[in-house]
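Left out: one protein chain. Kept in place: all the others.
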Amino acid sequence: MNIHEYQARALLKAAGVPMLDGDVASTPPVAEAIARRIGGKVVVKAQVHVGGRGKAGGVKLAANPGEAADAAERILGMQIRGLTVHKVLVVPAADISSEAYVGLIMDRETQRPVFMVSPAGGIDIEEVAAKTPEKIRRLPVDPTYGLLPHQALALAFFLYKDFAQVKAAAQIMERLYTVFTHNGCSLAEINPLVTTPDGRVLALDAKVVIDDNELFWRPDLEELRDESEEPPAEAAARRANLSFIKLDGNVGCVVNGAGLAMATMDLVKYYGGEPANFLDIGGSSNPEKVVNALKIITTDPNVKAILFNIFGGITRTDDVANGIKTALAQFPVKVPIVVRLTGTNEAEAFRILQGIGMTALSDMDEAVQQVVRAAKGAA
Amino acid sequence: MNIHEYQARALLKAAGVPMLDGDVASTPPVAEAIARRIGGKVVVKAQVHVGGRGKAGGVKLAANPGEAADAAERILGMQIRGLTVHKVLVVPAADISSEAYVGLIMDRETQRPVFMVSPAGGIDIEEVAAKTPEKIRRLPVDPTYGLLPHQALALAFFLYKDFAQVKAAAQIMERLYTVFTHNGCSLAEINPLVTTPDGRVLALDAKVVIDDNELFWRPDLEELRDESEEPPAEAAARRANLSFIKLDGNVGCVVNGAGLAMATMDLVKYYGGEPANFLDIGGSSNPEKVVNALKIITTDPNVKAILFNIFGGITRTDDVANGIKTALAQFPVKVPIVVRLTGTNEAEAFRILQGIGMTALSDMDEAVQQVVRAAKGAA
Amino acid sequence: MSVFVNKATRVLVQGITGREGSFHARQMLEYGTQVVGGVTPGKGGQVFEGKVPVFNTVAEAVTATGADTAVVYVPPTAAASALFEAADAGISLIVCITEGIPVQHVARAMPYVRARGVRLIGPNCPGLITPGESKVGIIPGSICLPGRVGLVSRSGTLTYEIVNHLTKAGIGQSTCVGIGGDPLIGTNFIDVLRAFQDDPDTDAIVMMGEIGGTDEQQAAEFIKSHVTKPVVGFIAGQTAPKGRRMGHAGAIISGSSGTAEEKLAAFAAAGMGIMKRPVDVIELVRERLK
Partner (left out) sequence: MSVFVNKATRVLVQGITGREGSFHARQMLEYGTQVVGGVTPGKGGQVFEGKVPVFNTVAEAVTATGADTAVVYVPPTAAASALFEAADAGISLIVCITEGIPVQHVARAMPYVRARGVRLIGPNCPGLITPGESKVGIIPGSICLPGRVGLVSRSGTLTYEIVNHLTKAGIGQSTCVGIGGDPLIGTNFIDVLRAFQDDPDTDAIVMMGEIGGTDEQQAAEFIKSHVTKPVVGFIAGQTAPKGRRMGHAGAIISGSSGTAEEKLAAFAAAGMGIMKRPVDVIELVRERLK
């Protein structure tokens, strides 16, 4: 789960990471008040879950509170990569001597949290990694011991020469590690970590991504979710415990299992169609999930035909058939539905569908070809 | 460092270990007030750093507040194994269904914290270990992982059958482990851990010993020290950074190094004397330490002769000689002093001592024999 | 023969009295798996389905039953702890079906499990099956056929789809292993490929990957240098957008890394047969078994 910069800042601040003052505003007057409290020049930054805010005009410098209000006025409501800006962060325009990068990610290969630090901060770290890999130092952390003091110090020595700054940076890394572990993060980064002319080391911008699996038992983290950042259909799917991602095609897909769902989308494409979504109803299906899945898919006006692809293992195909039956009784579905079912209780499933005048296929290729034809015919 | 039961209870309570209500009193009226607040029967318990309080009459049952005041009256001021009781703990007289033992010690052999639990609680665990070892379960805990949930559960299943009690006991063990690690303990035990007729699991009595090495950087723990529990000479020595233990003999010993200090005491005994103390002035001696050492030893009226045994390595023997000179100029020492010096700067040391009319020996056996004779002659 | 499990495998079910655990324990029993015991703290002494003893702890269960394998169906909140417990009790193979364990919990359990020489399959995996011998997990036994093709996959139902094609075409399987869809897993493609390469009764290997990470690329490198048996591969997620998690926590294209294209290129470079559609598995395997 992505969270906003201002929320990430709050997590870091709570862990004792030194950062510039700053606050979040939803209206220009509030932004103006924050700028007045801070005094001097400020930066007004759009709070959206996408990169490239600066290039999109979502980050503006303001010389005084009035300018801050103007900047907020222009940024709030702006669309950045399809997302509407509802909040801005107002922070002092720091006088900066150097910019470094400090990031911590859960690394698949080492199966450990890995620190990445670079004295070349403020820019995209992937670019630094690609062009000047010698400017990045990586350190896998053994989670049973945590970040050890000498490790933090060695990373900090890679960033700074001045020992006071080295010690400050080492402490910031230890605290960033605490943020990472205490909040079940899959990523926690400070970019840039800056030094000021008077020698202080501060976090200027922060980014935190929380492992979705952590949210089950951490309602406090779940509260950081900003649903306005999600397409409404995805938010509805999430609440219904469905894994759903909207795409641009016209073939709606309802599948059990993430791998099979992806393979189904790929097969739609293979046979000349375009999938409208990824949707995994999960392992232990119940009719209710199927109803919700159909509701969500049919809200997409692009969808011209819907494919069910169910391989019954734990999933009982009769549950799915019943779900389809229930859904169709509850609301009209105006596009053709192609159903492929095989496995557990398939005979019963076929019977249920026949009862409502539908037929089902048992071959995946045949079903995909049929739904692609249906979508094309409708389009 | 030993702490009192009421202090140990506070540490456990802060970590969430369930225990009976209770409070500490220094006077009978306060004990009475606590008993009144608790209501019903209470137990009044002497707070001293020695075992065997019950047998010594330091634990009394009181049926009502008045009896609690009487009990406190009798216990306060009592001497238990040479220690005066200054405080009593007043706790409800629990209605007990069973008594178990749960202890956690830093084990030298496994080099880990080791849990010891037994359903035979309330009595001396060493006795249980000796007589019915099958009633004790031991578990070394890997400090890098801490006490794992399944380990706590397995220990708790050894104590109880009822699953609610098992879960409660497992949680208590996890919290006891937290107390142990957060406070640098070398021992933390609950004895007894009781069950009540209504099924609750509670810690009735607690004991905590804190690793002396932890105290350097934990002033909050140092504050738990009760100096009234130490002989005044030992408290003075501790404040002077000397390692000192008073014994019953008449030969005072000032030595550098704990091993050599013990060996010196042993040699005093070997040659027919009785050491009056263990005293280690430590590695990097300075004259001030020698002055303090002499001050402390000469406060013991039993001391009839004093032996210095210094093997100069890091310790400069001239520092020690200067310390003796300074001390003798500051206060009179009325008993004979025998000095054995060898090693770093010994020529200079001999010269300093000659300057104040003293001679020094370089052989340990000779020095010990001489001081034993001196002590006998004086006695 | 087979890899990892066979008819001698003695299985313990952690969470046997739960909804998932009891359902699948029954399925495993029906399939003929030697389910020798179950564990649910507080339910020790019960007997499951009239024949499987239930214990309070894994240690007790191992002592009483001689189990060597544990299959974990406990909820995600207790699953990491179940891994620690099984590893402590001397189990040699842990199959963790549970989905939704926080990745940092897995990261902490992993070195503990490894240090005790235990193989972990999963988490968030369908388990494995040696057709006709032993099913440990949730792969439907009915779609499998004993034979000489080894399967390894990051997904569940997609595996069933492909196994089903093979079985219908009369091509049996030595063992089917679902390694799981999480970013951190105990047994990866290479571990299973090595086992199949060393298994005298596996003649060809089918490998089903998906977007996210670099496991498939590394597997392809391994195949190039260490696997002499024919390997056929599939990658799910060619139409997946970047930066979105496709159901599985591990199925996500981060930046330019983990795309289907780079994985398929690695497969091609390793000389593997590449399935464009699941059904292609039949012809590709058949050609290579000739």
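In this document, chain identifiers A, B and C correspond to the written order of the chains, with residue numbering beginning at 1 in each.
The criterion applied here is as follows: a residue touches a chain if its C-beta (ideal position, glycine included) is under 8 Å from a C-beta of that chain, and two chains touch if they have at least 3 such contacts.
Keep in mind it's a predicted model, so treat the numbers as computed, not measured.
**Q** Could you tell me which displayed chains border the chain that was left out of the figure?
**A** Computed over the complete complex, the missing chain touches A, B.
**Q** For the chain that's not shown, point to the residue among B:65, B:113 or B:252 touching it.
**A** Counting the whole complex, the residue in contact with the absent chain is B:113.
**Q** Which residue from B:23, B:70, B:211 or B:348 sits in contact with the chain not drawn here?
**A** Checking each option in B:23, B:70, B:211 or B:348, the one touching the absent chain turns out to be B:211.
**Q** One chain isn't shown here. Among B:43, B:100, B:117 or B:265, which residue touches it?
**A** B:265
**Q** By the contact criterion defined above, which parts of chain A meet the unshown chain? Give residue numbers in ascending order.
**A** 145, 148-151, 153-154, 157, 163, 166-167
**Q** In the full complex, which bits of chain B touch the chain not displayed? Write them out.
**A** 106, 108-109, 111-113, 126, 142-144, 181, 184, 186, 211-214, 216-217, 243, 245, 247, 255-263, 265-270, 275, 278, 280, 283-284, 311-315, 342-344, 364-365
Simple rule for what comes next: only the chains that are shown with their structure count from here on.
**Q** If you average the Cα atoms of chain A and of chain C to get two centres, how far apart are those centres in Å?
**A** The separation of the two C-alpha centroids amounts to 28 Å.
**Q** Determine the centre-to-centre distance between chain A and chain B, using the mean Cα coordinates as centres, and give it in whole Å.
**A** Roughly 56 Å separates the two chain centres.
**Q** Of all the residues in chain A, which ones touch at least 2 other chains?
**A** In chain A, 144 touch at least two other chains.
**Q** Out of chain C, which residues touch more than one other chain, so two or more?
**A** Where chain C meets two or more other chains at a single residue, that happens at 108, 112.
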